[in-house]
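Encoded as C-alpha cells, here's the structure I'll be asking about.
Removed: one protein chain of the complex. Kept in place: all other protein chains.
To keep things simple, chains are lettered A and B as they appear, and every chain counts its residues starting from 1.
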Amino acid sequence: MSMKGFDHGNRGIGVRNHQLILPSVVCSTRVSSRIAREVGAVTFAHQHGCGFIGNDVGRITDYFAALANHPNVSSTLIVGLGCETLQGNELADKLLTKNKSTNYLVTQESGGVAGTVSSGISAARELSANFPTAQTVLPRLHLGIDLSNDDFKVDEIVAALTEVGVDITVAASHKNSGLNFSDLMEAGVHVILSFPDPNQPPSGFPLIPTINVSSGSPLHLAIANDFDLGPKAESEEIMEKIYNVVNGELTKVEAIGAGEIIAAREVRSV
Amino acid sequence: MLPILMRKVLILNENDNIAVCLVDLEIGEVIGQDGLNLTIQNRIPRGHKVATKNISKDDGIIKYGERMGHATSEIKIGEHVHTHNVLGDRLSTEQVK
Partner (left out) sequence: MSDQLKAFARPDGRWGLRNHVLILPLHSALSATARKIADASIGAVGVSHDWSGEVDGDFARITKTISGFAANPNNFATIFLTIGTPHELAIIEVAKKIGLARAEVLNVAEYGSMAKIADIGLAMANSLVKEANLQARVSAPWSAIILGQECGGSDALSGITANPALGVASDRLVELGAASVLGETTEILGAEHLLAARAITPEIGAQIIETVARYERSINYEGIDMRGAQPSRGNIEGGLTTLEEKSLGAAKKAGSAQFSGVLEYADQVPNSGLYFMDTPGHDTEQLTGFGAGGINIIVFTTGRGTPTGSAIVPTIKVATNSTMANAIPDLIDLNAGTIADGLKTLAQVGGELFDLILEVANGKTTKAEKGLHHEFSLSRMYNTVIR
C-alpha cells in the first residue's frame, strides 16, 4: 500500500503537515495559542521552560529542539517571553543551523501581547509562504508503540509490521503514556500506536497522530467510543488503521484536539 | 535633598558600599550627589550597581544595609559591581558569564 507523505526538507518526510507555534515557556502559551488559532497551526500547553536547573536545562532544550525538528512539522515559530531560563532565541539559533524554516519572537521585545500576536501571525504566514510543503510518498514509516500497558503482547503485530518494512520504536519505560509519547517524539516517529494502562483513558501527542487500542478494562469499555481500536483488534485490522491514519484519517484524539505534553524531569523546579 | 529625577545613582542605605544607577552611565562621568564624588570607570547600564567605596577582595557587598554577597576581586570606587566581581555567599558557587 502506498503512503502519502509531506516533504519537510531537513526534518524529513512526515505524515502530517503541521506548522508548530512553540511556546518556549509556560508564560507564552496564551500568546502562542492566539497566533496558532489565527493561522491554523498547532500549539499546546506545557509546564516547562522556566525555573528548572541542573541537567534539566540541557534535557529540556534538547526536547524542544526535537519537537521543532519533528518530521511532521513544516515550520516552527518559537514564542519566548524574554526572561526565562530557556531562551527562545538561543533555541532558535540552535535549530536554524538545521532547518531554515524556523523563526522566533520575544514578547518582552515585541510590544507586549498584542504586538507579539500580530508579529507572530505575520511571521507564521511568512514561514508558510517561504517554505511551501510538497506532497510526496512516504518511503518508510517509523511507528512508535506506547506500551504503558505491559500486559499487552505486541510481538505479533511488531513482527507483521516489520515484515512489511515498518521501522518500530517501542517505549515502555513509563506507566504514564505521556512520558512514553515524549520518548517516541524524540525518536522521530510518524505515528504512535498506544496501548494505555487499563486504568488510564486514551491520550495523544499534539504533532503525532496517536491510535489508541482499548485493553477491554471496565474503564476502556465504558468509553469505547474514544478508542480507535477495540480490545480484540487483530494485526490486520491494526495495520489497516495505521495505513488509513498515515493517509490522512484523523485519530479520535486528533479529532478532539487533545494533547498535553510532558517532558521528563530529573530535578525539582525552583 | 535632590529630587530623585536629578540623580544619576541611588543610595539605598548609608551603610551601603554600592549605589544603583538610575541611568546608563558612561566612562568618565562624574557623580557628585549626596556627598559622593566618584568617576565612572566602566560603562554601567541602568539598574546595575556602581562601587561607592573601594572594596577589597572577599569584602561584603552591602545593599539596603544588608550583605548580598562578597567581592571576588578588588573593586575600586566608580567600578561596575556585578557577576564578574561578586559572588553570592549562598547556593551560587559560580555565576553565569
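Definition applied: a contact is a pair of C-beta atoms (placed from the backbone, for glycine too) under 8 Å apart; a residue touches a chain by one contact, two chains touch by 3 or more.
Worth saying up front: this structure is predicted, and the values here are computed from it rather than measured.
The chain not shown here is touched by just one of A:N99, A:N176 or A:S235, and that residue is A:N176. Set against the missing chain, the residues A:Q19, A:S75 or A:T107 yield one that touches it, A:T107. Interface residues of chain A with the unshown chain, by the touch rule above, are 26-31, 45-47, 50-54, 57, 81-85, 87, 107-108, 111-115, 173-179, 199-203, 218-219, 222-226, 256-262, 264-270. Taking the whole complex into account, chain B touches the unshown chain at residues 3-7, 10, 12, 20-22, 45-49, 61, 63-64, 66-69, 81-83, 86-97.
The rule is simple: only the chains that are shown with their structure count from here on.
Centroids built from CA atoms put chain B at 48 Å from chain A.
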